[in-house]
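For reference, the structure discussed in these notes is given below.
Of the protein chains in this complex, all but one are displayed in their positions.
Labels run A, B, C, D and E following the written order; every chain starts at residue 1.
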Amino acid sequence: MSRIRPFCGMETPPEDASVVVYGAPFDGTTSFRPGTRHASERMRIESWGLETYSPSLDDDLEHYAIGDAGDLDLPMGDVGAAISQIEQFSHECFQANRLPLMIGGEHSLSLGQFKAAFCRYPELHVIHFDAHTDLRDDLYGQPLSHASVIRRIADIMPPARIHSFGIRSGLREEWIFARENMDFHPFTLDGLEETIRSLAGVPVYLTIDLDVLDPAFFPGTGTPEPGGISYLDLQRAVHAFDGSRIIAADIMELAPPLDPSGASTAAACKILRELAIVLGRSLSASSQAC
Amino acid sequence: MSRIRPFCGMETPPEDASVVVYGAPFDGTTSFRPGTRHASERMRIESWGLETYSPSLDDDLEHYAIGDAGDLDLPMGDVGAAISQIEQFSHECFQANRLPLMIGGEHSLSLGQFKAAFCRYPELHVIHFDAHTDLRDDLYGQPLSHASVIRRIADIMPPARIHSFGIRSGLREEWIFARENMDFHPFTLDGLEETIRSLAGVPVYLTIDLDVLDPAFFPGTGTPEPGGISYLDLQRAVHAFDGSRIIAADIMELAPPLDPSGASTAAACKILRELAIVLGRSLSASSQAC
Amino acid sequence: MSRIRPFCGMETPPEDASVVVYGAPFDGTTSFRPGTRHASERMRIESWGLETYSPSLDDDLEHYAIGDAGDLDLPMGDVGAAISQIEQFSHECFQANRLPLMIGGEHSLSLGQFKAAFCRYPELHVIHFDAHTDLRDDLYGQPLSHASVIRRIADIMPPARIHSFGIRSGLREEWIFARENMDFHPFTLDGLEETIRSLAGVPVYLTIDLDVLDPAFFPGTGTPEPGGISYLDLQRAVHAFDGSRIIAADIMELAPPLDPSGASTAAACKILRELAIVLGRSLSASSQAC
Amino acid sequence: MSRIRPFCGMETPPEDASVVVYGAPFDGTTSFRPGTRHASERMRIESWGLETYSPSLDDDLEHYAIGDAGDLDLPMGDVGAAISQIEQFSHECFQANRLPLMIGGEHSLSLGQFKAAFCRYPELHVIHFDAHTDLRDDLYGQPLSHASVIRRIADIMPPARIHSFGIRSGLREEWIFARENMDFHPFTLDGLEETIRSLAGVPVYLTIDLDVLDPAFFPGTGTPEPGGISYLDLQRAVHAFDGSRIIAADIMELAPPLDPSGASTAAACKILRELAIVLGRSLSASSQAC
Amino acid sequence: MSRIRPFCGMETPPEDASVVVYGAPFDGTTSFRPGTRHASERMRIESWGLETYSPSLDDDLEHYAIGDAGDLDLPMGDVGAAISQIEQFSHECFQANRLPLMIGGEHSLSLGQFKAAFCRYPELHVIHFDAHTDLRDDLYGQPLSHASVIRRIADIMPPARIHSFGIRSGLREEWIFARENMDFHPFTLDGLEETIRSLAGVPVYLTIDLDVLDPAFFPGTGTPEPGGISYLDLQRAVHAFDGSRIIAADIMELAPPLDPSGASTAAACKILRELAIVLGRSLSASSQAC
Partner (left out) sequence: MSRIRPFCGMETPPEDASVVVYGAPFDGTTSFRPGTRHASERMRIESWGLETYSPSLDDDLEHYAIGDAGDLDLPMGDVGAAISQIEQFSHECFQANRLPLMIGGEHSLSLGQFKAAFCRYPELHVIHFDAHTDLRDDLYGQPLSHASVIRRIADIMPPARIHSFGIRSGLREEWIFARENMDFHPFTLDGLEETIRSLAGVPVYLTIDLDVLDPAFFPGTGTPEPGGISYLDLQRAVHAFDGSRIIAADIMELAPPLDPSGASTAAACKILRELAIVLGRSLSASSQAC
């Protein structure tokens, strides 16, 4: 008799895990086409067919203590409360010495996990993959939307510690802000390896808005933005973090209702697997080092 | 050169209209499958093919001063603010002696228009068509969701003045509340004509959750509930209000992304046309009476 | 090794058939959502699963000489030429003593087959099932569109010989024309049996716009019009022609791209089977009578 | 933190349940459009929004010991092995005094549960709701397909003990067989209440092919057959079994990929809830009687 | 209160614009899968989310006098009349010194705008991006279809002045014609910059059939042709026209019904924005030069 299985065959109970994957099913501020609330549920189902073995890394998810904690029960219609709940859950992860890995949901939710991470690691840097700057002061008067999440982070932390890659859209004033205040790498991932090297040993929060991918490779998202990177570009970027000190991460903005072929969900699942192995490896290397 | 046209060919400028149709594109608290935020936009497009002439009524939308005011700019992710904005807009309608006719959007938004109506007409009754009781105290801690809108109205107004029809789903405690406190007509529209007659001259707020229709006739909604009424049942019910004193109305919960064939949008447009003509006639009859 | 099969298992070669089914894949004047050009192709594929045996009639398609002549090659973008080509093909059918049964395509195409029929049988009556009057003088200046086909027929033949059923939409002036000049039975099929009886022995052209069905039973059409008849209503109506003198017929306006579930195509195929058996029976009864 | 929930909120562990719901995700012999393998998975997800309270019965799923045992791991591509596995699982249910309630999957799978039931209750009758006779000797040489399941049952048990309702399609020879050998009620459910009364106290196997519903109410199935019953007809039929002695049941042929609006899945979930309550009540009444 | 907005936030009234965008919603000759008639309507809606700022050009649509004139009312079913109407509208643009920028619609429509342009600028060259040669003499006897538009242009103008890029499909005789008579650059955009340079100061008509893009980047078109260019290739090509003398342009063959994810519509909108800015810049540079 089969049981409903966790993400990508993560069999470790969350309480024994050093990396905790969890779903944040909320898309209440999405301005155009909603659906990211279904991402974690759908990824669990579609990942049944995904092997735990990564041929590119020649490594296996099963080698590491990675668990799936299920989905948070987030209140639709109240983005502030949703962010607080995520912050609280992330705090508990950090206190229990577990690395939180959130599956969105809309990008605004990253703020909750970021706040908990920043509280624990005030010296934190943020590496940000996205098609959009996400630097608006507000969207239709709402300061906590997906279009403002990096601006809210920049309110809390020196923006020079935010390293954005792949951005190809935004208001003129957002681009001016980014160019003047942040470490800004528009259009591609060029410069990523150098950035990672320069942050060796520094705690890093990695936030991936999956729409950094070109819609050819990832149509299943609310605001597809042509001209992005390929799946293999993103996979190579994730691998580049091998050995770096990521202390929290998220993968946001898969919208399954916009993915009839299932290819975007498959891409999200595979990136999650590759990232989880990289995190598992890095933690296990650093703990051996101690 | 064609211009983008208003709902169902409503050519009267909103400022000259005695009935003002407007869209309320918000679905931030939708618990399962969102999409009602696109209803008004989609209905405007699909209603291009709809004649202004109603054969059943042998009457024409063009005979009455009915205007389309466009969509409100509602803040995604803040249902309270959205409801307030609708309340404010409805207040302005009442002050200008215009009957507001809202196109949702999720059912929670009815609260805003209801509050303005209740403020103007404290002796108001509510007639409510729905598949669901909508009487929850809260949903995942959120008191202002689509599942609670009638309960919120019952907090403000004596529940005995709420007349619900077509309900076929809800928690046991909701059904007990409805049976004990409200004028409750579950499963069908039986008793509607009698109710309308008994309310002759009394101001009535009519709120139509389109999921009162059976999913055969209206699949395009977030929580399809089998066992409902037919399109002709609903059309006849709308016609039954001819001559009654509706002072505000709404048509909620069409979700165009769940309506690939367009048939649900067509049903919503046609009900809107029939209702608008009935409202236009009733107003014009009563103003002649004065 | 399977072969691609004709409609509903019609094995008779068209040249030996007394009823010839053929496809007219054209939707060039469709004003809103095209797709009827794919109807015949899709019906052939979907009818693989349809038995030739009709339980309601307790009769079988295989008992009659009914053949499928394939699709006409109609020139997209020239509705006049398409209609002429259909007229020509129908002429040839009549000359070879074959009853033509067209699968549309848009309703305007009926004009071609009607003209050939009228040429052969000037005493012809038309029985017309539809949601729409189709009585416009023109649509955006085009006199030969789906919205005008019955008006064009009424230009040729006394409109009092046109018997329309199920109509529930149209411009006010179309309804006035219909009520004043035609034998007009709006909203339902009431009166059909009486009409058929009164036409005993008279040659009848039967034109079925499948949108006469309610969209619950037939969502797959370009202009779904709520408030129509059920599938069983239509099937019973087709059976009512058993023994009458239909000399040509058509089934129009299935749009497979708007039928993702396949249910509308299944309905069209089954109506086609029932109608073909009724035609086969009637012909065979009348030839035995001679 | 939410957990993935069982069908319709069935919280009883399967080992403590007197009714055991389980999924049989197999559609290997489906001749045209597959997808029923996804029915149980999808119904679990969609039933999150379904209340356990049935207003029609004024009763609640939570009052009875009904559990969800998850899905069987059935071998795709080997229908014989799948049927055997289901037979084995059903045997175990009967031995543990649990009533098995299967969610298909294709209709052929009913054979497995039937065989176990017949072994336990040789005096069994079968009540069969379906659009199709399912009486073929074989389909493309395969004797164990969805098109033959009732014939296979009739090979094992006197066909006079099979009571079929709602049938409206089949080969001529199937209809002859049914009329001559079975208790056959084509087209509608007329005669059901009488049949149920006549079987008072007799063990009954209830098999529901959901395509007995008209495609208007249930488009999401592989072979939609126009002309069927309404959702309320089926719900009333299920309620008619209240107090009867059903000893096993199944609900087959929901194909979620053909149900983009979700309405068919909602209908299947609600029928499952109503049936489960009826079974729970009947068992509990009979055990009190002892 | 929001208003329905023009393409990509083009706020200039058409009568004050130096570049006039307009929609040509016609697909009457489309041979296989129609839908391009909905392109302009859908692009207006989807472009709500598109910023006016182009990061690649570091320039803004708002800097230039670009207006949206809405859609032409084209007669379905009469491609000749549709082309004439476009020719007439383009004439008026040229007379008012406005650059016309058409959004198709099917590619045949380019003929209308081309004729007006050729009348005004007899020394014109055409630059043509496409997957298909579009050089057929006729398609099913129709000389004015999407498959013949370049041939019709070559009937009017010396074919050596037509520069085709990206072509990867066609009949053998079309390829022979192209190779012998035109400036033909099959498969890629190689040679474009050189061509543009060689045409400095020469009036150029730019016609973009969006199916020049690979279906990975642009699935939403009627005849997807694998093996095409990427979105970034096309965007770079558009930028390459900066400073050249385009006097009319069109973007054709987006078919929104074939674009469920919205990614193709997003690509079309972004190309339109980039092209409009390039046109605005070039006009403004040349007028300053005068």
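Quick note on the criterion: contacts are C-beta pairs under 8 Å (C-beta built on N, C-alpha and C of every residue); 3 or more make two chains touch, one makes a residue touch a chain.
Since the structure is predicted, the reported quantities are computational estimates derived from the model, not experimental observations.
Q: Using the touch definition from the top, which of A:Leu101, A:Ala266 or A:Leu279 touches the missing chain?
A: The one listed residue touching the chain not shown is A:Ala266.
Q: Which listed residue (E:His91, E:His107, E:Arg168 or E:Arg273) would be found touching the missing chain in the intact complex?
A: E:Arg168
Q: Would you indicate which residue among D:Thr12, D:Ser47, D:Ser145 or D:Ser169 is in contact with the undisplayed chain?
A: D:Ser145
Q: Can you name the residues of chain A that touch the chain not displayed here?
A: For chain A, the residues touching the absent chain are 48-49, 51, 53, 55-56, 58, 60, 214, 216-217, 230-232, 235, 260-263, 266-267, 270.
Q: So which bits of chain E touch the chain we can't see?
A: Touching the chain left out of view, chain E contributes residues 31-33, 167-172, 175, 186-187, 214-216, 219-220, 223-227, 258-260.
Q: Just checking the interface: what residues of chain D touch the absent partner chain?
A: Counting over the whole complex, chain D touches the hidden chain at residues 27-31, 33-35, 37, 73-79, 81, 108, 139-142, 144-145, 257.
Everything below uses one rule, namely that only the chains that are shown with their structure count from here on.
Q: Using C-alpha centroids, which chain lies at the maximum separation from chain D?
A: E
Q: Where the centre means the average of the CA atoms, what chain is farthest from chain C?
A: Here the answer is chain A, farthest from chain C.
Q: Give, as an integer number of Å, the spacing between the C-alpha centres of chain C and chain B.
A: So the centroids are 38 Å from each other.
Q: Would you pick out the residues of chain C that each touch at least 2 other chains?
A: Residues 31, 33, 214, 216, 260 of chain C touch two or more partner chains.
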